[in-house]
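Here is chain A:
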Amino acid sequence: MEILDSIFLNTKKIFLDLLGCWLPDWMILLVNIGIIIGVIAVLGPVIMMYLTLLERKIIGRMQNRIGPNRVGIFGILQPIADGIKMFTKEDIIPQNADKIVHFLAPVLMVIPALLAFAVLPFGRGMIPVNLNVGLLFFIAVSSTSTICVFMASWASRNKFSILGGMRSAAQMISYEIPMVLSVVPVILSAESLSTYAIVEAQARWSGLHWFVFTPWGLLAFIIFFLCGVAECNRSPFDLPEAESEIVAGFHTEYSGMKFALFYMAEYMNTFTVSALAATLFLGGWEGPVLPSWLWFFIKTHALIFVMFWFRGTLPRFRVDQLMGLAWKLFLPLTLINIFVAGGYHLISDRNFRVAGASAVLLVSFLLFTVFLNRKYMPEKRRYDLVD
Partner candidate 1 sequence: MELLNLAGIAGVYTLMLVILIAAVAMVTLRSLFHSALALAAVLIGIAGIYLTLQADFLAMIQILIYVGAVMTLIIFAVMLTEHLSHQTVRQNNRQSPLAIAGICAFLFCLTGVIVRTPWPLQPQNQTATITAMELGKAFMGQYVFAFELISVFLIAALIGAIVIARKDK
Partner candidate 2 sequence: MNIAEVKSYIEKTLPGTKLTIVRDSLLIENPADLPRVAGLLKESDTYRVDYLASITGADYLQYLECVYHLFSMERKIGPVILRARTNRENPSVPSLVPIYRGAEYQEREIFDLFGIFFDGHPDLRRILMWEGLNASPMRKDYQQEDREKLSAEDIRWLDEHGVSVPPEFRESQQG
């Protein structure tokens, strides 16, 4: 199993040794970095292409229909067909749009999406850059995409995109805070910001050792995942590009390759957020039998399936409910969760701390859903059937 586990590392080592005989050693360093960059630069778009196909297939199956199967055997070549379509489509720039910013917005949108790949621990020893502030890097990079949304909506100069831009910026900011705070308990218990160290921390623990099996870990996981869905503007929170209201939100005026770039950024964000959620709470590449990188991909794709599942089922929130959920429910819960996680680590007796933590969290959840946010609760409705 060891060979299969570090198969990629060995191939790279063999390749570098082969090159080593006639290249100076500092050149080898550059080639090493070049390989890593090349892998990410290829991995990102390919993942994006096959996520679009996966999404259409999964949602198709949920609706008892087949999903794309015309291009290639099971629709394998469908992403390539979409890519070609996006290339050949005419790239329209609105007449009084601001040319430079209109062009820059999609380009700058893809950069943070690609940068986020740098800190994801794909397998044992297979982490592109082992920053010791990896997690903070991820959050900082994903927060810069708000500016690109602004640029896109402001440059297209039409009412719908301005509305969409404002909404999505407000949504991204208000969901960033609970997302950051829900990660604090994980840092607290792993005592390090580096994603690699966090995965090792989860391996070190005794018994069921992933953070998701601790009470505060479960709540933090749910909130982190939901905020991740909101960050990528996906299903229940996909207000900015709500077709039924404002035609296509901030990327109304984009077509052709620029629209494909927005699309690519969204799907890469989906992948990176699910990958990070898997790393922080589901033990990253930690797994009994299979090789480490396979575990990483299984967990990530499980979470991606959940995201597509949301898209296939749930209706959309309205603007004020969306904001209300972030500020009035997620934020207080994450703060309480940090206290509980702190207390959890101080108490040594195992089952008392689990019971205590889960009791406190349950009470606070009910407090915030049933008592304080009475307005958002569904009302009991009675209907009388008369002759």
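How were these picked? Simply put, all candidates are chains of the complex that A comes from, given by their letters.
The working rule: contacts are C-beta pairs under 8 Å (C-beta built on N, C-alpha and C of every residue); 3 or more make two chains touch, one makes a residue touch a chain; residues count from 1.
This structure is a prediction, so every number in the text was calculated from the model and none was measured.
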Complex member in contact with chain A (any copy), out of 1 or 2: 1
Partner candidate 1, residues of chain A touching it in the complex: 26, 29, 98, 100-101, 131-133, 136-137, 139-141, 143-144, 146-147, 150-151, 153-154, 157, 159, 162, 165-166, 169, 173, 176, 191, 193
